[in-house]
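All protein chains but one are shown in place.
And then subunit A:
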Amino acid sequence: MNNSHRRQNSRGRSTVLKVVILGDGGVGKSCLMNRFVTDRFDEHSFHTIGVEFLNKEIELGGETYTLQIWDTAGQERFKSLRTPFYRGSDMCLLTYAVDDPPSFKNLETWRKEFVYYADVKADFPFLVVGNKIDLERRVTTEEAEAWCKENGDLPYIETSAKDATNVEASFMMCLRRWANIEGRQERMPMPDTGLLGIL
């Protein structure tokens, strides 16, 4: 059983994957998305109201994927209007800002909220993102890595939407992880055909 719907985009050329970016208000979710999709950083862009999404094509292993990136408002208050959008996600970026310890502490809550409402399997492509590394940090890489390890060995990456560090790399990393998990599952019924190569 494959949880992700293999949607084709309108012209049937690439697979559409739904990516959800979560994290506290102000950690830089919208900035990460905009940096990735348009390669711009606007220091004073508005905080997000409701939900927005942008599409971006990305290639992996000779295949083109369209990442449909969903960006929502981080404040607790808007939870009930945000969670309906989790279902059908193919991957999830759990984001905090390295200069903002409470946002790091809240990763736990975000992960739970996502798992609960997205109704995903244990083996889901999460990526933990520590943003704003251009600023003075108050959460160490070690702390973050330790948390990731404790929580199912989640992959971790540090970014700066401001100076574009690792932004594309983080989406790529998440996509790879998705492909790995997919590959494992596709192989299951026929363990020895090496489907991953064909995919």
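One rule holds in what follows: a contact is a pair of C-beta atoms (placed from the backbone, for glycine too) under 8 Å apart; a residue touches a chain by one contact, two chains touch by 3 or more; residues count from 1.
Rule of thumb we're sticking to: contacts and distances are computed from a predicted model.
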item: Among "NEDD8-activating enzyme E1 catalytic subunit", "Geranylgeranyl transferase type-2 subunit beta", "Translation machinery-associated protein 20" or "TBC1 domain family member 15", UniProt-listed name of the chain not shown; value: "TBC1 domain family member 15"
item: Options A:R77, A:K112, A:K149 or A:R184, residue touching the unrepresented chain; value: A:R77
item: Contact with the hidden chain (one of A:T38, A:T109 or A:N180); value: A:T38
item: For subunit A, the residues touching the chain missing from this view; value: 5, 7-11, 13, 16, 25-26, 38-40, 42-47, 49-53, 55, 68, 73, 75, 77-78, 80-81, 84-88, 100, 102, 119
